[in-house]
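Not every chain of the complex is shown here; the ones you see sit where they belong.
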Amino acid sequence: AGLAGAPPPFDRGDVTVALVRYLSVGDFYQAYEAGARAQAKALGIDLRIFPGKQDAAQEREQVEQAIALGAKAIVIDHGLPESLKDVARKALDAGIKVVAFDVNLDHPRIPQVEQSDRALAQKALDQVVQENGTSFQAAYIYVAGFAPLDRRDAVWTAFKAAHPGVIEKARFGTVSDATASVVADQAKAALRANPDITVVFAPYDEFARGAKLAVNELNLADKVKIYSADVSTADIGEITEPGSPWVASVATNPAVVGAVSIRAAALALAGQDLGPRITVEPILLTQGALREAGVKTIADLNARIPAFGHSEAATAPWIPQPR
Amino acid sequence: MASPARAPKGASSLRRFAIDYGLLILLVGLVVVFAVAQPAFLRVNNLFSILQAVAIVALLGVGVTVTMIAGGFDLSVGGLAAFVQMAAAYSLIVLDGSTGSTILLCLGLGILVGLGNALLIVRLGIPDLLATLGMLFLLAGLQLIPTGGRSIAPGMTLLDGSVADGAFTNAFLALGRHRFWDILPVPVLVLAVVAAALWFVMDLTRFGRVFHAVGGNELAARLAGAPTRAYRVCAYVISSTVASLGGILMAARIGRGDVSAGNGLMLDAIAAALIGYAVLGANRPNILGTVVGAVFVGVLLNGLTMLNAPYYLQDFVKGAVLIGALTVTYGLAPKRA
Amino acid sequence: MPVVLAVEGLTKRFGSTRALTDASFELHAGEVLALMGANGAGKSTLVKILCGVHGADAGSMTIGGTTVAFASPRQAREHGIIAVHQTIADVGVPTLSVADNLLLDRSCTGRGPLLAGGRRSLRAAGAIAAGIGLELDLSRRLDALSIAERQLVAIARAVAHDPAVLILDEPTASLSAPESERLFAVLDRLRDRGVALLYISHKTGDLRRIADRIVVLRDGRVSGEFRRPLDLDAAIRAMVGHAVGQVARRDPVPDGAPILRLSQARLAPTAAAFDLVVHAGEVVAVTGPVGAGKSTLAGAIFGLWPLAAGHMDLDGRPWRPRSAGEAIRNGVFMAGEDRWRTTFFPGTVPFAQIAGTIGFPFLDRWGRAGLVARTAETRATRRLIAEFGIKARGPEDLPASLSGGNQQKVVLARWHAEPARLLLLDEPFQGVDIGARDDIIRAIRAQSRDRATIVFVNDLEEALEVGDRVVVMADHAVVGDAADLARISALLASPHPAVS
């Protein structure tokens, strides 16, 4: 079954595309996968998903397995450049199109889809300055070694250098299978030890949820504000809850990013040049705005804020929108 | 037992003291150091938040301890707690269940998993480590299936496209968040009650003796008339039920169903149970020791965070102190020939 | 005969216990020197010093004139001293095959073929087994063998070393007469070859058969030495401190009501069917060679497994217990063979002490509301310690700190803590010295009036001593019973009944 009016190979259908992932667990990654699936379905693509367990070596293997499987294009979703560059080149050499999401494979023939972590962090910090000025004591939640977090960290480091009045009193964090509750325990200790902290910068929603738990348990909601990145239905609930200290988050819609990744692969297969970068711009979501618009879920968000629910990146007339 | 162990040969009393109280002294020492460096450490509130932080790990550890007393092992507790946490969220949010029915469901699941472990281990004779490892994987996978791997939050879209319209009830949330007299968190109370009850049963009643006997020499226990298989089944059911209690408290604290595997919980719970070996020179699994073990780690982590030690030092310090404590306890103990 | 090994003033202390004090003796080539001594006299300690497991606190050993001190069993072995230790659990690796166990010493000391398990090593293992006429499937795992078979494997290993001095610490404790005789034949051959043998046993029959000379240890000191012709009674006096007379055999209570009755019972589907009746007041000894099915019969009566066919009555009512618990509730008690496997708990169990061990089966009778009745337990234990003459500091002593005979008395005492209807004792004299055996038999007799008692033993001498009546088993069936030696010997010798 082909797609009427589409360029080859989509006119004949039966196109296999592989999505090789670094991480599968978590809301962001699940929503991304759902968006990718929906877009693939709309395009008549046979999408093969290689799940990730945050195992870079395994991801390499899976790229090779995708090649062995005979995929026409491979979308590489996160990962470590060092462990992927050579296998990605191997795929290109085998005549397979490669698209990368949020991992810089540094090859002219590999377009990069980005949700722009830099913009994400910058927008959140702009909001921090707008609400708190440039002189305050902050807690920063961070764990090194995760590419998006590292990119967001670079922005925070530059921000501190630019604003000497911003004092980082405490830095902690953990990524585990109980991230939120462990971060909550850490945040409680840190906030107790440093009662002057007024801003918590938590550039990952799991961190923010932990921080919020801590602030609520310490009854500091009227004193401490939490700024974060990423969003999910559950997050929206927590942000808009009465008395929530979680005042803003900056996010892209992961489902949209997933769809964009697949569309980029499809365009590449159809022979179109995409340029080196395809960026999906993040949106600032403040507590006030969300409450005002009565947004409760991601679906509401898609409906109320069109820029959130849809991206013009990597589109073409013959590509049907998902769902 | 292979060959009868001789009675310890008169260790000097100072050494004996170090063995029995080494870990407790270290704990007190830590508390003093932290308190001096950061006065906020000693505030009652902070102490209770340490307890709150370790309550779930300690609960799971206590469960594992019961199976260890009965001569077994349970690797599945962490996975089960995570699973139950998802099940609680599913019941409340997707099925729109009441607080009571959710708790019953969760405990029921715990009992079921315990019976499953027991079936594999006691009935089919699969080695305990292996059977509970299999159960761990099974649960880690199972919890993801109803929602296709996504977390469960109010208003989420289900696999069939409909929208979940339930929510966490306030009564349920209180299980993880309420503090009696603004001080004592519910999970700490639950831990205290469960640990006290199991300590009482294991150390003071004849049922506890049978558990210990089954763990020490099952054949001797059976020949003395004890229904050893029933006790072994019981140990796994207790361990799973306690773990599911842990899962309920976790769900109540987090306020949604979080996709997670529970690996870290498992290691911490086992570490607590194993550190417990060394408490009061018991040199065997014991309920109180496990709780002390969990508190020990909790104090350490809380104190380090208060001192703003970099997060990446924490694992190191945890390992170093663990090994240090053990070296004192075991290294000083008189060696057997 | 030349002196192979001379021991001078050996002393060994364990904490406050003096296990050995100033022990001296000589061992000659081509003789069997028997070491006698009550439980805890220090025999095993002496053996362990001789073969390098323990170091001595004082004293010296000379071999062929040169003074030696061993830091490890390996060094002792290099001087030709080999021991088969008493605790059966210490002598083999349960998870390895018989062949691997036979070759264990070679593997562990780096001799023998580098490749294990090949045809060459199988042949070597076969040769070792043949050395004592042991016929066994060499590929079976050691833990699938009976205790007796394991004991024989251990002896075969020791003999294979071609030792100058061979030490055997109670090798016949779990062997029956025919196996013992086979072992003695091997020892005879070794003696003729000029090997010096140090032989420890509590069985007077053994000593009569094999010993050339006897050294008696008492409380860690040498208290006597006896040469041929051996005066065993004097040796026993030197060992126990008083004469041990035969316990007067009572006539069986003639009108005792039958308590246990087995009719047309089969222990295995292919074994012969038999009947057995045991009356109140009677002590019946069941004997037969290793593997005859004695333990199997005891287990069936105690509810560990069902009879293959036939049926049992207890006090005239059908008796079909499904578990040990049910048996105990109905007053059927059993003390299993091999006390460390079947009775005692390891030191990591919080109540492994004498009191906890004795009280364990009766917790539900003694305590209320599930609580442990510590006072009742301690009181009962104190009474039993006195009644059975157990040498212990008190109820809180660990069984592991007692000598073998006293450990066995604890096992007996446990099952006398409450009145029994039917008491089954499987090998109650394993590793027990003559004095203690005498005590134990008296204790069994003293309380046997209101119950039926069955004692399962390999050793015919023990059977005759303890039993009012001796029942003989072979091939998993009872072949007959008798009260006098002549008839019993006839039964033991007669061809087994055809399988029906």
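Brief remarks follow.
Which chain is which? They are A, B and C, in the order written, and residues in each are numbered from 1.
The rule we apply is simple: a contact is a pair of C-beta atoms (placed from the backbone, for glycine too) under 8 Å apart; a residue touches a chain by one contact, two chains touch by 3 or more.
The model shown is predicted, which means the values in this text are computed figures rather than measured ones.
Expressed with the labels used for the displayed chains, the entire complex holds A x1, B x2, C x1.
Keep this in mind: only the chains that are shown with their structure count from here on.
Averaging Cα atoms per chain gives one point for each, and the point farthest from that of chain B is the centre of C. Chain B has its Cα centroid nearest to the centroid of all protein Cα atoms in the structure. Separation between the centroids of chain A and chain C, computed from CA atoms only, is 73 Å.
With centres taken as mean Cα positions, chain C sits 44 Å from chain B. Taken in their complex, chain C has these residues touching chain B: 14-16, 54, 87, 89-90, 302, 304, 323-325, 327-329, 334, 336, 340-352, 356, 360-361, 363-364, 367, 370-372, 398-401, 407. On the chain B side of its complex with chain A, the touching residues are 38, 40-41, 43, 45-46, 49, 52-53, 56, 82, 148-151, 153-157, 163, 177, 250, 253-256, 258-265, 301-303, 305-308, 310-312. Residues 24-27, 30-31, 143-144, 169-174, 176-178, 180-182, 184-186, 188-190, 192-193, 195, 209, 213, 216-217, 232-234, 236-238, 296-299 of chain A are the ones touching chain B in the complex.
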